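In this view, the complex is presented without one of its protein chains, the others remaining in place.
And now, chain A:
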Amino acid sequence: MSAPALELDRVSKIYGAKAARPVRAVDAVSMSVAKGEIVALLGSSGCGKTSTLRMVAGFETVSEGAVRIAGREVNRVAPAKRNVAMAFEGYSLYPPLTVRENIAFALKSARLPREEVARRVAEIAHLLEIEPILDRYPASISGGQQQRASLGRALIREADLHLLDEPMGQLEPALRALLRGRIKHFVKERGLTAVLVTHDQTEANALADRIAVMEGGVLQQFASPAELKDRPANLFTGTFIGEPPMNVFQAQARAEGDALRLGLGEGVALDYPAAGFEPAVRETILKRGRVTLGVRPHAVRLDPAGAPAEVAANQWLGDQSHIAASFAGGTLVTVEHDRARLRPGDRIGVRFEPADLHVFDGETGAALSHGGRAA
């Protein structure tokens, strides 16, 4: 078995370690990226994504832990010797060179034949739709164009690892969607390994084989997009992934005969027959008592016989309705694909199937069960 393309082994980054208030930007992150895999780092601003990439590229020292590229520990290896390509978050084109020269630069340094360089630049330019600006200088092109040029400069190389830091942050949605598909095809076709930083879940879902969700420098979960959605490891991932975000309620669990009764606020209680939960899961939930319930908006069923809720707002987004309702002392959002004829003040009933229910520990937020099965 060949070594993973990239392996982070309890890697931490502490800025200003000796200063009065050190910043732990990355905290004991461990993950392993297989060769040919595309991995997205997803997380809110300031959660340590760029810091992680920079440690992999070698521009930041690794404060703790080990970074291994293709099986070799690179903590003390110069960036030039890591065989890594990177597209930077800010623009980083060399001003005195044209876009074409910038993109071709690494290949020229590697002394590739001129025709080969020209062919590959043309291919990349076509891929990223930057053919018309190839002979312009960085100062005279737009932000989005600079971003694509620096993405091109990274993709053109045949490195062991491609690090892409928000490569499409400046582009409009239509172009993003187009380039997403093309980039994925390009990377997969050549068997490249890529680690991509993004804020955009859609982008992460579309491009990545696996997504690493980070928050506060800590890796929350590293899994495929489907798994992140169906089996979030904790409350943070549960609410972070998915649009609109998961509905969350505090609940008090107790046994009601054979059934499991989840008491929400304002006297609302949900009863689930024993069949809905694995016995062990039911046991755990009862033992915890205080739990947090999560239900994705798409999974909320409208059912006149269900628990009572009152419509607060109803928005038709062109292809789906987002209905916000006050429910059990909180707000519940549900998504309907038909244009629901509901007005603020209307009384509705809602129901959550056991299969759609995520249960988290009320204190730690760790997932206890998904759809009635143990997390």
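Definition applied: a residue touches a chain if its C-beta (ideal position, glycine included) is under 8 Å from a C-beta of that chain, and two chains touch if they have at least 3 such contacts; residues count from 1.
Criterion: contacts and distances are computed from a predicted model.
Enquirer: Out of "Sulfonate transport system permease protein", "Carbohydrate ABC transporter membrane protein 2, CUT1 family", "Endoglucanase" or "Cytochrome bo(3) ubiquinol oxidase subunit 3", what name does the UniProt record list for the absent chain?
Expert: Hidden chain identified via UniProt as "Carbohydrate ABC transporter membrane protein 2, CUT1 family".
Enquirer: Considering the whole complex, which of A:36, A:79, A:169 or A:216 touches the chain not shown?
Expert: Considering all chains, including the one not shown, the answer is A:79.
Enquirer: Going by the contact rule already stated, which one of A:13, A:68, A:100 or A:153 would touch the omitted chain in the full complex?
Expert: Residue touching the chain left out of view: A:153.
Enquirer: Of the residues listed, A:57, A:99 or A:293, which one is in contact with the missing chain?
Expert: A:57
Enquirer: Mind pulling the chain A residues that touch the left-out chain?
Expert: Per the touch rule, chain A residues meeting the hidden chain are 18, 57, 59, 78-82, 84-86, 88-96, 105-106, 109-110, 150, 153, 157.
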